[in-house]
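Can you read through this structure? Questions will come right after.
Only one protein chain is missing from this complex, and each of the others stays in its spot.
Moving on, here comes chain A:
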Amino acid sequence: MAPAASVSRLLGAGVCAGPLRPRLLQSATPGRARPSGRTLASAATPAVREPEGSIDLNDRILNEPLKHSDFFNVKELFSVRSLFDARVHLGHKAGCRHRFMEPYIFGSRLDQDIIDLEQTAAHLWLALNFTAHVAYRKGIILFVGRNRQFSHLIETTARDCGEYAHTRYFKGGLLTNAPLLLGPKVRLPDLIIFLHTLNNVFEPHVAVRDAAKMQIPTVGIVDTNCNPCLITYPVPGNDDSPPSVHLFCRLFQTIINRAKQKRRHMEALYRLQGQEGPGARGGGPAHPPSLGAYPGDRSSPLPEESGSHACP
């Protein structure tokens, strides 16, 4: 099933989605990043001075990806089959089920909840796309997770894609009282990715609520016992099995690297065009039918993908 169909359904109706999506439509709106509420809380964001002549250049760089639906070619990274093989569909027992996760559950087999992978795929596409756009715009991405089994993996993932991680004890006012805890003019993360939404005592992670308070968009992998309410881009899926978490880490790392690489390409391209003269040609979205076009990708997609990406 094409993710595009489910995406359009989600975008249009927003019915089965359940949780509110205030930011969904705003992701397509153009415009530079305005100082939002969370940055106002922490004094002034360090302003990067740009020369006057390149403002239109910057605008073009930032607006170009918004004109295409899948600028970063997210859909080729995974498929329902790959999700199934990574055991993403396995949820907890029926007794642990959270009420708000019921729309995402396909069914229950021997008292174990099974997550609907088609919905998962759609949500995952949205989440990855949004992550790519944030990385393209040089945003700070923070990976959060509190499962000690995968703490090292998450930190390694974050370091490999040049972003940040926090898989340790979360101090109370880290986001809400950041100027005191982290420094006077600290810049807060622009996106928080939750590999595990619950902490070690099976309660919602404090960062979910704090990110919502500080108006930081969040992407989260929500299991059947999690609360998807406050998460901007929930991705229903298994967060306890190693193959599942490994897959998600790989996906995020790939897409972030791809987005950064794309940004470097666009900047180089527009700089060259600026030197040549006016009459700029827009750089189209990536057309990588083969996988060699993104040499920066560390991940190797599963073998089934190449055959199935056209008709997942």
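Following the convention adopted for this analysis, a contact is a pair of C-beta atoms (placed from the backbone, for glycine too) under 8 Å apart; a residue touches a chain by one contact, two chains touch by 3 or more; residues count from 1.
The criterion applied here is as follows: contacts and distances are computed from a predicted model.
Peer 1: Could you check which of "Small ribosomal subunit protein uS9m", "Ribosome production factor 1", "Organic solute carrier partner 1" or "AP complex subunit sigma" matches the UniProt name for the chain that's left out?
Peer 2: The record for the missing subunit names the protein "Small ribosomal subunit protein uS9m".
Peer 1: Tell me which of A:R81, A:R97 or A:R187 is the one touching the absent chain.
Peer 2: A:R187
Peer 1: Any idea which of A:V80, A:I114 or A:I140 touches the chain not displayed?
Peer 2: Per the contact definition at the top, the residue touching the missing chain is A:I140.
Peer 1: Determine which one of A:K93, A:R109, A:H152 or A:R271 touches the chain that has been left out.
Peer 2: Of all options in A:K93, A:R109, A:H152 or A:R271, contact with the hidden chain holds for A:H152.
Peer 1: Can you tell me which of A:L66, A:V80 or A:L174 touches the chain that was removed from the display?
Peer 2: Answer from the full complex: A:L174 touches the omitted chain.
Peer 1: What residues on chain A make contact with the chain left out of this view?
Peer 2: 45-46, 48, 138, 140, 142, 152, 155-156, 158-159, 162-166, 168, 171, 174, 181-183, 185-187, 189
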